[in-house]
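Here the structure is laid out as structure tokens; the discussion comes afterwards.
Omission of a single protein chain aside, the complex is shown with its protein chains in their original locations.
Chains here go by letter, A, B, C and D, matching the order in which they are written, and residues are numbered from 1 within each.
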Amino acid sequence: MADPITQLVLILVSTILVNNFVLVQFLGLCPFMGVSGKLETAMGMSLATTFVLTLASVCSYITFEYILQPLGLEFLKTLTFILVIAVVVQFTEMVVHKTSPILYKVLGVFLPLITSNCAVLGVALLNSNRMDSTLLDSALYGFGAAVGFSLVLVLFAAMRERIAAADVPLPFRGGAIAMVTAALMSLAFMGFTGLIKL
Amino acid sequence: MSRQIHAFPGGVHPPENKDQSSHNPIALPPLPAELTLPLNQHSGAPAKPVVSVGDKVLKGQLLAKANGFVSAPVHAPTSGTITAIEVCPVPHPSGLEEPCIILQSDGEDRWAELEPVTDYTAAAKDLLLQKIHDAGVVGLGGAGFPAAVKMASRTEDKIHTVVVNGAECEPYITADDRLMRERADKIVGGILILRHLLNPKEIIIGIEDNKPEAVDAMRAACKGKNIEVAVVPTRYPSGDAQRLIYLLTGKEVPNDARSVDIGILCYNVGTLAAVHDAIVEGKPLISRITTLTGEALKQPQNVEALIGTPADHLLEFSGLKKRKLHSLVLGGPMMGHTLERTDMPVLKTTNCLIAATWEEFPPAPTPQECIRCGLCSEACPVSLLPQQLYWHSKAENHDQLNHHNLFDCIECGACAYVCPSAIPLVQYYRASKGEIRQLQAKQQKAEYSKKRFEDRQARLEAEKAAREAKRKANAERAAQLKKEKAAAAANPAAAKPEDSAKADEVKAALARATARKATEGKAGRPQLSAKQKELKIQLSMVKAQLKKSERALADAKGSEETNAQLQTNIDKLKAQVATLEKEFEQAAQAPVAAAPEQPAKKAKPVLNEQQKKLKIESAMARAAVKKAQRALDEAGKSAANIDELKQTLQQAQTKADELEAAMKAAADAPAPEPAADKPVKKPKPALSDAQKKLKIEAAMARAAVKKAQRALDEAGDTPELKQALQQAQEKAAEVEAAMQAAAEAPEPAPAEEKPARKAKPVLSDAQKKLKIEAAMARAAVKKAQRALDEAGDDPELKQALQQAQAKAAELEAAMQAAAEAPAPEPEPTPAPAAEKPARKAKPVLSDEQKKLKIEAAMARAAVKKAQRALDDAGEDAANIDELKQTLQQAQAAADAAAEALDKASA
Amino acid sequence: MALIRQTSPHTRGAETTSRVMQLVMLAALPGLLVTTAMFGWGTFINLIWISLIAVGSEALVARLRKRPVAFYLRDYSALVTAVLLALALPPLAPWWLTLIGTAFAIIVAKHLYGGLGQNPFNPAMVGYVLLLISFPADMVNWLPAAGTPGYETLSFGQSLQAIFPFLGGNLDYDAITMATALDVVRENSSLTWSELQATNAALGGTFAGKGWEWVNIAYLAGGLFLLYRKVFTWHAPVGMLGALIVMSLVFKNGSGSDTHGTVLFHLLSGATMLGAFFIVTDPVSGATSNRGRLIFGAGVGILVYVIRAWGGYPDAVAFAVLLMNMAAPTIDYYTQPRTYGHKKPRKGLAKPEDR
Amino acid sequence: MASPTPEAREITLNGLWNNNPALVQLLGLCPLLGVSNSVVNALGLGLATILVLAGSNLVVSLIRHQVNDAIRLPVFVMVIAALTTCVELLMQAFTYELYQILGIFIPLIVTNCSILGRADAFASKHPPGAAVLDGLMMGAGFALVLVVLGALRESIGQGTLFANMHLLFGPVAKSWSVVLVQDYKQFLFAILPPGAFFFMGLLIAVKNIVDNRISEAKKATQDKPSTGSKRVRVTGTVS
Partner (left out) sequence: MEIVLYAVGALLLLALVCGAILGFASERFKVEGDPIVDQINALLPQTQCGQCGHPGCRPYAESIANGEAINRCPPGGQATINALADLLDVEAVPLDDEHGEEKPPMVAYIREDECIGCTKCIQACPVDAILGAAKQMHTVIVSECTGCDLCVEPCPVDCIDMVPLEVTTRNWKWDKPLAPDMIIATDRGGQTA
């Protein structure tokens, strides 16, 4: 784990595939289940999440590293992180709304939902838990988590569009078959186990 | 020199099955006795008939002219008589009907005079195009696009290539094959005309390599004419115009354009032969080569069939084995559609009729689920993903269907042919296309409706604003006036003498008016009317309240606590209504006593009234008959109801009969009466009005009979129904007769002007109201019947309905009686001596009638309510008992009312 | 006269779904024979046992859903799943293991999605992966190939007893089972290729793992037969094998201690050929268009190599296939063919301007 | 406070079944799936969630009139976050091992609870009593599913039930562990992430089936509501 490039690649592979946030770590499941009925919205959601997650993990890293830790206030991290995330989301929404109506049309509806995406808070918390991570690490970690989230979200949405037309038994229609599909996806992702030992 | 052939992707090679018919020369079947010529045998607007029933026409004569830019005329395929222009079943996948001209052949087959163009190279191009258009030439390959329109769509130098389609890729069909073998010169003649018109750089004839004889024949005919005959491999669907263009030129027609947009025109060989005939021989398109084939035929062959020939005539000619016939396919096995009956006419686009046995085209096996094997996308000639389209079609995901280019599908059927799961893919695509188109239309309509709604809102807004403005202006003016008045009052001296004079005048007028009023008041009427009015207002208010409560009751069905409360409320209100009505009655009666008027003018109206009454009755009868017939219509589907319906119909008819008799009597009666009177100008228009109405009625009766007949057609051969129909027809005839009588009779009717004018309105008003009531009662019965229909065979409901009907009948009878009542009274009135009593009697009756009317209206409302509930009950069997009870109560009330009415009229 | 009304086309080709399925089973026969010859009767017994479970599960679901059972069974798709599963599982997999795997495959992976043609994942592979992650120890119990010195193939009776222990007999598993060649290479514990070959009988084959090479060649033959019969197009298998070749060429690290094996070793080891011709070609759970299938196959090839070389599981075909199954609908979105008359193929999402 | 009024019954029923956050709304899935591999984990998180939900509902309901609409949501989130931190510290103090096992999912109760949206949707509109009851019931519904899922996964995956309960209840609970099958061969699928999804799917399906049965039974007894009764006239009819 010497050279930094390898290190970065490993972080990415780890967060995207091996420790996929949705399928392995159970983070960000609510938007995963709730929004991904359509490929188009899934794309929008992924974009928004990727942006916010990266930004939020950087911001929370800064607050943690430069405010909470020096003051010994680690126990406040939940409180501060959620505050930071809410602000980042809100801010992003406003900026996007003003500057790029097209992007807002794509992302707009999903942005507020991101506040309640446990993946965002989860990444921030995990970042703070890890020792000696740098700012770049944190950003990359957030980014990788978001890409992993986006990947499965998009794949899952496309699958659900197909399943929507299938003759699924009545009790399984809707949430249940989505869960089963997620289970099988997770099963497939188990294949990456052991790929990287971090 | 051989052309490079550009293979298109996909395609299939089903068994050709062409040998059966390709070895026999084109035969000429005997002349059919009757030809059915649909007005829409082409793509575009239907043609407009220029002949009428009974006309004698010659072969080749124009029967219907093109109606619009994209349209084609229809000509007589043989000489004979036009026997009908009506909707007939046409060979369309829907099995629906379309307007057709029916031509009875006279067997002479006599040509009309033809106007051939002797030297087309010398003729004006516009004239030639017009000629082709007038000859009704359309694309004979299948689409039926008017040929001249296609030619004229681009100027000559824009078209660089003409592709002649002799590929004929569908299995079974050999019509073009035979045509090319036997009439290559005609085709080439057509090509040359085309070359003269369009001056293309290249003319290529594309023929599949399974027709070597046709290739040889065409090569021989084209020798030295700089026309290329290209042989393409046999692969379905190479005969599709765009496929053939690609095969021969390697060019694709963009999805949002037509082939002319890239400078290529494609014509079927048959179309070109028809062009040749139209120009060189002057013959319009009245026949075409049609392949008759299939295992159920003894002698598969090609025939030159006259357009409009019934298919069974042709099949008979080819030796149809009726018992083996299982399905009849129009067109080829890949894209053709089945016909459900064999008497459909041959159209300009009918290239093949396959009389198939069960073994030949067995019913499709039960489809299995798609396993996405991809054979379909391998077979698709336009590189679609049929399995995806199927999936999205099943899911009704229209966005995805559009995204997967559903509308580029040519419905060639190659995918369904290869599908191992036997899924009817093409039908899915067609259905989805239809659905998408329908939704688009709906969307457009929604846009349009929105605009109209907004316009309306804007208009109403504007009107309101205008009213407001006017009101304001008025108020202002009033204020102004007041001010002026005040000013005037302040210095009366300033008032001009002229003004005062005017004022005087006004005063005088006012005085006069009051005087008149006073005298009239003395006469009795106005005073009463004031009181009456008051009472009436009160009454109507209470009634409205009652109605409200009743409605509330109906709504509140569920909660029982409120029910009782409401009921008591209603009872109270009802009582109030009753007292009010009594008062009203008294009030109404009072004035009558005090109404000694001038010698009344009553004589005339009586007659008039009788006529009117009869008219109403006949209208009622008509409605009843109509109702019955509508029911009969419906019965076409459910044979179970027939007996019941028959009965109803008969009853209606007897009623109608009675009425007619009455009307006749009435018509006869008045005739002698007015003989003594002065001839006047007034009555005439009135009569003519009545006539008009009778005429309309008669027309409607006829329509009803027709409808019944159609229902009969559908219902099959029920002798009873037939009988019923005959009766109906007889009745219609009788009505007509009556009408004639009536029309003749009343001419002399008129009487003195004055009385007529005065009396008429009174009577007519009452009658009108009665009429409305009757209409409403009818509506109620009808509703009940509808409910019955929905409710299925619930005997209790039926009983309820019968009771309701009986009630309605009673009401009607009562009304009749009421209407009749005044009639005898005035009979002696020509003598002025009898005036007084007559005058007296009249208003009394009318008042009582009014009261009864109100009662009747209430009863009616109750019945209506009950019936609406009954309507709802169609779904909910649990409530039926309750409802039945309600209905019975309502009926009881209605009965009482009817009784009272009876009494009163008696 | 009552003529029937039906929709065009009125003629049909001869191919049927059940025939396709039968062909697939037929093509798997050489593979089955060679496997039996190499590893004993286990696979054969498993095949019958699994087929029974598969058909039973299928019938059970049809009954529960009140569907015509016979109609469901007649498409042979359950049997195909059974065959693939039987060929993929270790020969001596105990009966309860196969029961769980097969029932899960048929009931969950196939019928919860509506049955034939609607399952997004390959049922056989779902069953296999389920067992692999749940019972990793039992799933690596492969037998040494016939002819391995010091071992003899089990008799029919022995195999039967191994699979159904309640029939008596007690085999010493540890004595008779052996890691597969792929396992050996993955756990090479810093030995060079030649050292590995010398110490492990499993690697004693002519081109690749002992016995496995012939099994794979048999599958290859069966696959070529299916290709010849046009049961599927060449795209997916070529994509997979091509990608595998490229990957193993690129990452071949000589024959040193960090070797991942030669090209031939990867092509002829484990379930490579079975995957390439019988699983990647499954049309239901694969990509739709030809281009899509090429991508799908390549994805499988790459993932197979990645997991084999660096992952935690010895064979990766099942995981790779499931992962690509997951991606198949998305691949479909981006690999539509160009339709006649269009300048460019449609891609991605349905856009408003398509209308 | 929980008087058996119809309203309270409705709240209870809603939380536990009809509108169960986990089964119906598919909310709070992350911790649900993340910690449901054994009963003890499930119970631990379930109790924590109940605590936070009820507490935050109470607080929000109490301050509902004081909070400006514009900053409503941030304030609510902060309230929840504060309570969560308290619970986190409590667990750290008393059940440290469990705290270690549950790890990140304890602070994630924040998002979970804000997703459940009870603060905004319910508590901000109701008096404290109802709000607390709602919080309790919603939390209980959530915890119920959590525990059922945990029991399912634990029993199928490991063949035991109530293992390691001492982590939550102290040494007394050490003996609570029930071994269902001796020498159970671990069915890892149930314990691994895929199993979490799968059993969750099964639970949802089971609820659907039960609901279907119930509604069918209801349909048989109840009559249909009248159709088309909610009409409003757009245009003037009689002027």
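What we mean here is this: a contact is a pair of C-beta atoms (placed from the backbone, for glycine too) under 8 Å apart; a residue touches a chain by one contact, two chains touch by 3 or more.
All of these numbers come straight from a predicted model, not from anything done at the bench.
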| item | value |
| --- | --- |
| Chain not shown: contacting residue from A:8, A:47 or A:83 | A:83 |
| Selected from A:9, A:95 or A:135 as touching the chain missing from the view | A:95 |
| Which of B:92, B:219 or B:324 contacts the chain that the document leaves out | B:92 |
| Residue numbers in subunit B that touch the chain omitted from display | 40, 90, 92-94, 96, 98, 364, 366-369, 393, 396, 399, 423-424, 427-428, 430-431, 433-435, 437-439, 442, 445-447, 449-450, 452-453, 455-456, 619, 623, 696-697, 700, 768, 772, 775-776, 779-780, 782-783 |
| Contact footprint on subunit A, counting only the chain that is left out | 35, 37-38, 41, 63, 67-68, 71-73, 76, 79-80, 83-84, 87, 90-91, 94-95, 97-99, 109, 167-170, 173-174 |
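Keep this in mind: only the chains that are shown with their structure count from here on.
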| item | value |
| --- | --- |
| B-C or A-C, whichever has more C-beta pairs in contact | B-C |
| Geometric centre distance via CA averages, subunit C-subunit A, whole Å | 33 |
| Between subunit B and subunit A, distance of the C-alpha-averaged centres to the nearest whole Å | 61 |
| Sites on subunit A at which at least two other chains make contact | 161-162, 167, 172, 177, 180, 184, 187, 189-190 |
| Interface hub residues of subunit C, defined as touching at least two other chains | 108, 114-115, 118, 130, 133, 332, 349-350 |
| Subunit A residues touching subunit D - in the complex, by the definition given at the top | 23-30, 33-34, 75-79, 82-83, 86, 115-118, 121-122, 125-126, 129, 170-180, 182-184, 186-187, 189-190 |
| Sites on subunit C touched by subunit B in the complex | 1-13, 15-17, 19-20, 71, 75, 77, 114-118, 231-233, 283-284, 286, 288-290, 332, 336-343, 346, 349-351, 354-355 |
| Residues on subunit B engaged by subunit C in the complex (per definition of touch) | 8-9, 12, 14-15, 95, 171, 242, 246, 252-255, 322, 325-329, 331, 333-342, 354, 356, 361, 363-364, 366, 368-375, 377-378, 381-385, 387-388, 399-400, 402-405, 408, 411, 413, 416-422, 424, 426-427, 430 |
